[in-house]
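Of the protein chains in this complex, one is absent; all others appear in place.
Coming up: subunit A.
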Amino acid sequence: MESNIKKKIALTIFIYFVVTCFGKEIIKIEELASTEVTSISTTTDANFKGENVTEEYTTSEFYNEKTTIIPLYNNETVPNKVANTKQVSPDFDFCACDLQLNICDLNCCCDQDCSSQDKEVFEQCEVEPRYYDARYCDYVKYIYINNTRFEWEINQNGLFCVVKSNTPPSFILQRKHPLKTFEESEYEKNNKFSWPQYTQGGDSFNSSSKFIYGSPIWYVDQKGLHKFDVPNSFITNRCLIKENIFYLKNIHTSCSQVDLSQENSQLSLKYYIDNVRFVAVPKLFNITKYKDKLLESCPKNVCLSITPKICDESFTHCANLSKNDSRINIRCNLSIKDKSTTCVSVVKKLKYIFYHNGTKGLTDILLLTYLDEISYEFGTDVPQINQDFFVNFFWSNITTKRLVSLSGNPGYLIGRPIAIGILENLKNGTDTLLSIKRNVSEYTDSFLTIPKNLNGYCIFTSSEYLSIEFGYNVLTRCQFQKTVYNHKKVVNGTELCRTLQKSILKIWNIHSNKMVGSFGNADIKKPDDWQKILYKKLPQTILNTTLGEYYPKNNSVLCKSMIKSLNMDIFHSRVDVGSLINQEKILALTLSFDDSASYSLPFKKDDNSLLLNTELELRVSFYDLTVKKERKVVDPPSLDIKLPYDFFYPFVRINNSGNQFAYNFLNLIILFIVLYLK
C-alpha cells in the first residue's frame, strides 16, 4: 500500500514538472516571438556587446537553414543563467580539440584561445564526442557549450521536456580503475591482440622419448650431438635452409650452391661422411656417460657409421668407396691455357638409405653419392651447382631389389602408373599354358610408358621415359629421327620403309602380345587379372600394308602408309570389389594408329642410308564408363515409379552435406504431434 501511494505521489510530481515546463516553454515562445528568434539565436561576439547590430548569416555549410543572429546582451529574453553555464558542470572544462595550450587550435571552435576574428578563418568546427540527452530540460543548459564560430544559444522548441525524472538513479558502467597486479593485466590480455610469443622447445636431446615416425634423427660429430638435416631451398633455388630429417619420413630436397670453390665444404663429400655417426636409437645413447668425447666413446652399435658408395647419376650402379679415396675431397684446378676453372668430385646427388627395425631404431646407413666435374670459363658467371638430397627409409629385412610397388590395391589410384605384362604361350607337351611375363626390375617393362620429349627429340630408354599416370590425359609431341641402311644390292623401298615403321612401333613400346592389368594389384600368376590390348589395326597388319618405292631418278624413296600418331584410349569404371567401394578398374586399353602419312625421303647413295625425320604425336585419353549404381531385384516385376529426388527435400537426406537433416525425423514427429493435437 505504502509503495503504491509513493508511486502515485511521484507520478503527480512528474506530471506537475512537465506541466510547469510546458507553461514556461509557452511563455518563452511568446517572448521570443517578438524578436523573431528562430531555433538558434546568436551573437557575433561578446566583445561587440555595445553595438546594436543585427546581422543575418546564411550558414549553409553547417545548417541548412537561415539563422538570425542577434547580439546576445541586447536580447533580454536570454536568461542570465546562460552566461554561467560554463561553470555549471565540470564537463565543460575540457575542449577535446584544444591540443595546444595558449594557442588557437585551427577548426576548434570551443578553444578559449580563439577570438571571433580567429574563428573566421575556420572552415568548419571539429565535432566533439559528446552526448546530450535531448529529452531533459537540462539539455538546454548543456547545449550552451559553444562549438561554432559564433556564440549562440538554443531555445528548446519541443512541446515538452522532462524537468525531473523519478526513475531510479543510474550510472554508466565503465572501466576506470587502474589494474593493480601484473597477473590481472595478463588476464586482461585474453582475446585481445598481442604479439605472439612462441617457446622454442624440443631442441634438446631426450633419450627417454619414444623413437617413432616423425621423431628427430641425431648424429654425432666432433663438435657434439646434432639433429640431422640436409640443405634445402626456400623461396629462391639457393641452399638457404637446413631441412630437419625425421625418422621414417622420406624426403627429397633440391637446391643450388652459388659458391664453386674448394672452400665451400658442402660441395665436398668429406663434409657428409667424415666423423659423422648416427645415433641408432636415442634410448641407448647415454649422453652423460660419453661426456665430451661423444664420438670416440660411443659404441659402434649405438653410433652407426655411414657406408659411402659412389654411383652413377641414376644410382643403379654403385661402387664402394674407401676412406682414403681422393674423391672425397673437391679439387679445383685453374687452367690458364683453357682460361677456365675445373672442379672435380663435386657432390651433385646424395642418397641416404636408412635401414631400420621399427622402434629398435636404425640398423644400417648407406650413402649413395654421385660426384660430377664442373668447369667454367673466366669472366663468365660462376655456374649454380644444383644438389639433390634423397633420404629413404627401408625395413632392415628388405632389400631394394625386391620392391614391387602396386598401383592400387585392388583398384587403381589416381596418378599411379598402369601395370602391363606380356602374354606368353608355354608349350608343355600338347598343352599350351598361358602365362604373363613381367620384368619387375625394369620400369618400362612393368608399367605403361611412352617416349619422353628430350630437347624436342623422342627418347625412350630404361631411364628416360614418360609414365602414363592413371586418370591424367596426355598429349605429347616429339621429333623422331631414324636412319636405316640398305645392305642389299638392289634398293628395296618397301623393306626400308617397313624397317622405319618397325622402329616407330619400337619407340612406342608396341608389342602385340601386351596385356594390361585390370586392377592396380594385377598378379602375374592370375591370367584373369589381365586384359589384351585392343587394336584398331594390328601392328603386323600395319607393317604388311606399308609400302615403299625407290625412285633412282631423284634418288628418293617414297614411303606410304606410315604412322604419324597414336591414340591410346583407356576405358575405366569404378566398381565395388567385395565390400570395398569405388575401385577403379580398367575395362579396356585400345590403340589406334594414324597410318595415313607418306614421306618422300632422300636416299644417300654414298652410304646407302635413308633418313626419316618426322614428328610423332601420342594422345592418351581416359574415359570414365561408370554408370549410376543400381540395385536390381531379381524377383517378379516391380513397378518403378519415382518422384523427383528432391520432392520431399527437407524430410529426406539428399547429399552428404546435409548433416542437419539428421534431426529431421524428430522434427517430423513433432509436426505430426502438432497436427494430431489440432
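Throughout what follows, a contact is a pair of C-beta atoms (placed from the backbone, for glycine too) under 8 Å apart; a residue touches a chain by one contact, two chains touch by 3 or more; residues count from 1.
Note that in this section contacts and distances are computed from a predicted model.
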Handout entry: Complex member absent from the view - protein name from UniProt, among "3'-5'-exoribonuclease", "NADPH:adrenodoxin oxidoreductase, mitochondrial", "Transmembrane protein 231" or "Elongator complex protein 5"
Key = "Transmembrane protein 231"
Practice task
Taking the full complex into account, find the residue in A:165, A:244 or A:512 that is in contact with the omitted chain.
Solution key: A:244
Completion exercise
Of A:235, A:319, A:490 or A:675, the residue that touches the missing chain is A:235
Completion exercise
Cross-chain touch to the chain not pictured, restricted to A:131, A:171 or A:647, is A:647
Handout entry: Positions on subunit A contacted by the hidden chain, ascending
Key = 193-196, 198, 200, 232, 234-238, 240-244, 246, 256, 258, 644, 646-647, 649-650, 657-661, 663-664, 667, 671
